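Yeah, one chain of the complex is gone here, protein chain that is, but the others are all in their spots.
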Amino acid sequence: MTTFAIIVSTAPTDNRTLTALKFAQALLTQGHQIEGVFFYQHGVINANVYLQTPSDEINHLTAWEAFYDVTKTPMHLCISAAERRGLTDSNTPGFSHNIAKNFTISGLGELVVLTNKAEKVIQL
Amino acid sequence: MTTFAIIVSTAPTDNRTLTALKFAQALLTQGHQIEGVFFYQHGVINANVYLQTPSDEINHLTAWEAFYDVTKTPMHLCISAAERRGLTDSNTPGFSHNIAKNFTISGLGELVVLTNKAEKVIQL
Amino acid sequence: MISNNRIAIVNTATTFDDFKAKEALDLALIFASYEMPVALFFMADGVFQTKANQNPEGIGNKDFIATFKALGFYDIDDIYICQEDMVERMIEGELSVDGAEILPRTQFKQTLNNYDLVLTF
Amino acid sequence: MISNNRIAIVNTATTFDDFKAKEALDLALIFASYEMPVALFFMADGVFQTKANQNPEGIGNKDFIATFKALGFYDIDDIYICQEDMVERMIEGELSVDGAEILPRTQFKQTLNNYDLVLTF
Amino acid sequence: MANLHIVRSSGFTHNKLRQCLQTLMAADQIILIDDGVYNASHPDMMPLLNTHKVYALQDHIQARGLTPVPSGIELCQYDDFVALTIGSDKVITWQ
Partner (left out) sequence: MANLHIVRSSGFTHNKLRQCLQTLMAADQIILIDDGVYNASHPDMMPLLNTHKVYALQDHIQARGLTPVPSGIELCQYDDFVALTIGSDKVITWQ
């Protein structure tokens, strides 16, 4: 059993995001452990609760949410990267929390923690 | 006087977005007319009302909103491209309208109309 | 108004490069639905879109490449592929598009130059 | 846990290429603030970040390149630039970073190989 | 008439400069903006300067610390950029 951390940097319009999810699923199927998935750069857009795609295409938000429901793998969102891209965890006047429920609001410090916990860190 | 349409395809984290705005401002300063700015591909993210940036950096949303307030240049948002990237014009349960007020919700057909109206079409 | 307004959509991106191929095709289809003359050009990595036997559904996408076989139905009949870029990328045999003209680079660029509006993806 | 956990942040993007340079620097500074050994590597178009006299504020950005002069203050002392990539891009004279080592490609990659975790931007 | 090609990314990393050159007609002009200004010193650019007019947006050159630019490349402002688009048959963007 090996412990992993995965960094996701690609947007929900980018097919590479599915690769990261499938890699994560393969890890768990093989009995390895994921300390956390960290969403950084354009990867944060995957956590926007309002992502919509036609029914015959994969919805990356739904896919990651389902992955969490089944596996309880921690999914961390870099809030400073997210705010630049239209996500907010605030409900103060002018804002309305729009980060999907299975994502944990984090800072870059959480990535440092994951890096120390996991034996393997993979950027995908 | 020449009439223009501008297509903006770059995200608010992309410095090229400012180039499009400055080009648009230069057009108007020189007495030309902009039939419309059309936000497509990652350009739609600029219309997310919750975009936040540190105070010492340009906020592209605020910049485009101010551009509209001064010039009343039509700013069209391709809604299908926008929905894939977490923007929504819906207030049905589970959704909360998050498109900034100065953007007009449009489809690709509007780009066809702009293309027919304008003498010059510039992708920026 | 641009006289005639013949429109060229130039594909330079691969099939799955951040949705560019799909958003270019959507735009081409809209122009065609407004009965505006629209042509598709494939060059650089865009020629990878013309490869036969792609399977977008295998990686979670809608099979938008299948639409390439029905472009005539949408009145998009002018489709051009850059020959040198195909050769460089070893694309040969059956293609994903019907009725495309494979043009040497010199002719490809001259053909492109005949259009009034050129949009690149 | 990765033993020692020496971290290399590799910059391959230009100064203004879709925020990659800024988000790489932010990450390097965080690692350093947790007192983890972190090094910066500049290669390919990343070497453009090391050019002196850049002016991010002139195009609406925070001058994050100015931080390159203060990396020692953040305990980031290991900074490497690929010589061949600098030469190819005609970068010479004063640099935006202090105390960087300019290494030929062979040494550059051997130095990079000494790190336990390599993150590319 | 002739076309204006806008180049917006570095030819050292992306294929866009080459794509521009592969569609360039004899009378066409080029303007380098954004990361496209790095192409001012790209090897593919040098031979071109004898045959084509090449501009670079001064703001973007300065933001990247690229002065002085190689001779043969003309620095310009946004106003000139606008004039170039109006003076051309069509504008093709490589980004």
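The letters A, B, C, D and E name the chains in turn, as written, and every chain counts its residues from 1.
Basically, contacts are C-beta pairs under 8 Å (C-beta built on N, C-alpha and C of every residue); 3 or more make two chains touch, one makes a residue touch a chain.
Every value quoted in this text rests on a predicted model; they were computed, and no experiment measured them.
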Among the chains presented, those that the missing one touches: A, C, D, E
Of A:S9, A:T53, A:T73 or A:T88, the one touching the omitted chain in the full complex: A:S9
Touch list for chain D against the chain that is not drawn: 12, 43-45, 82, 105, 108-110, 112-113, 115-118, 120
Missing-chain contacts mapped onto chain A: 2, 4, 9-10, 15-16, 19, 22-23, 25-27, 29-30, 32, 120-124
Residue ranges of chain C at the interface with the undisplayed chain: 12-17, 44-45, 48, 51-56, 58-59, 88-90, 96
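The rule we apply is simple: only the chains that are shown with their structure count from here on.
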Interface residue overlap between copies chain A and chain B, same or different (over half shared): same
Chain located farthest away, centre of chain A as origin (C-alpha): E
Chain whose averaged C-alpha position falls nearest the assembly-wide average: B
Centre distance in Å when chain D and chain E are each reduced to the mean of their C-alpha atoms: 28
Residues within chain B bordering two or more other chains: 11, 13, 15, 84, 121, 123
Two or more partner chains touched - positions in chain D: 16, 19, 59
All touching chain pairs, where touch follows the definition stated at the start: A-B, A-C, A-D, B-C, B-D, B-E, C-E, D-E
